[in-house]
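The other protein chains are all here in position, but one chain of the complex has been omitted.
Here is subunit A:
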Amino acid sequence: MATTISFQDTKKKQRGPAGVNLSAGSRTRRGRKLRDNLTGYAFLIGAIFCFALFQWFPMIRGIVMSFQHTKRGVTTWVGFDNFVRIVQDPSFWTAWKNTFYFTVLALILGYAVPFVVAILLNEFRHFKGYLRILVYLPVMLPPASALFLFKYYAYDPSDAGLFNAILKFFHLPTSQWMQSPTMTMPAMVIASTWMNMGAAVLIYLAALQNIPGELYEAAELDGAGLLRRIWNVTIPQTRLILALLAMLQIVATMQVFIEPLILANGAGTQDSATSVAYLIYQHGFFQNDLNGAAALGVIMLLVLAAFSAVYVRLTTKQD
């Protein structure tokens, strides 16, 4: 402590005889700065309050609940009992298997399609604006409405369904779509991709338009064809955006919920649509098991945190 005082004194001394006045001036400046920033702090209170109330508090409350059990209004600490019980749930592994399957399919389809669409849009010389609006239009539809469209219009298992009518027109075998255990997940991914790709396309387009034209010209002079230009110029130049969207895609698709809820009326045929988020919903809102639901939520949080950590580590290394 004495050393500190001595150091501060030394510093003041170094500032000359006006040191004391300087210190008072500094306090005045700090006071003025604080007053100037009061508006900012007031705005910040709102943001902090909203985050605390709607994000941090529920999250912490969920974690606490996952270690508790409530019976007859009496809450007791039960350690890891809820976690053990939830892992023993007969649908636990099915839900994780389905969720990973959805994530992988969404990564293949939902990740690649917007990139390809963005490249195509970028190549168009005319009607670019209209085409962008068209691609973005589904994002503006409420997800529930978009999914009901798919459910009753596109995925109708009879020949009257849109997709089945198209398949029939080309003399291809029709599908039961959501009523087929094998088609449930691909059908959910198709609907999800259609609903969500608009935003990704716009982000990709912005990234593509930032690539210097000279790079493509140089590649063309070197005799590179379209695919080679994409591979050697477009992808390396959009690497960061691609990596970021891949991460966001994984985190978002692992929380898949509304697609099974609406398209498959929940679990789908023979549990083929049960996702982890849907299982949380089942436990929390149908089975009077909020503590079990909270435990599953915590497990999901840990899995997503692990994914995020791996992502951060990989991207840091690359940078």
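Quick note on the criterion: contacts are C-beta pairs under 8 Å (C-beta built on N, C-alpha and C of every residue); 3 or more make two chains touch, one makes a residue touch a chain; residues count from 1.
The rule is simple: contacts and distances are computed from a predicted model.
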item	value
Chain excluded from display, named as in UniProt, from "Cell wall polymerase", "NADH-quinone oxidoreductase subunit L", "ABC transporter substrate-binding protein" or "cytochrome-c oxidase"	"ABC transporter substrate-binding protein"
Residue touching the undisplayed chain, where the options are A:Ser66, A:Thr103, A:Asn196 or A:Gln282	A:Gln282
Full-complex contact with the absent chain, from A:Thr76, A:Ser145 or A:Asn265	A:Asn265
Which residue of A:Gln68, A:Asn122 or A:Gln176 touches the chain not shown here	A:Gln176
Subunit A residues touching the omitted chain (full complex)	38-39, 42-43, 45-46, 49, 70-74, 85, 88-91, 156-158, 176, 178-181, 264-271, 281-290, 292
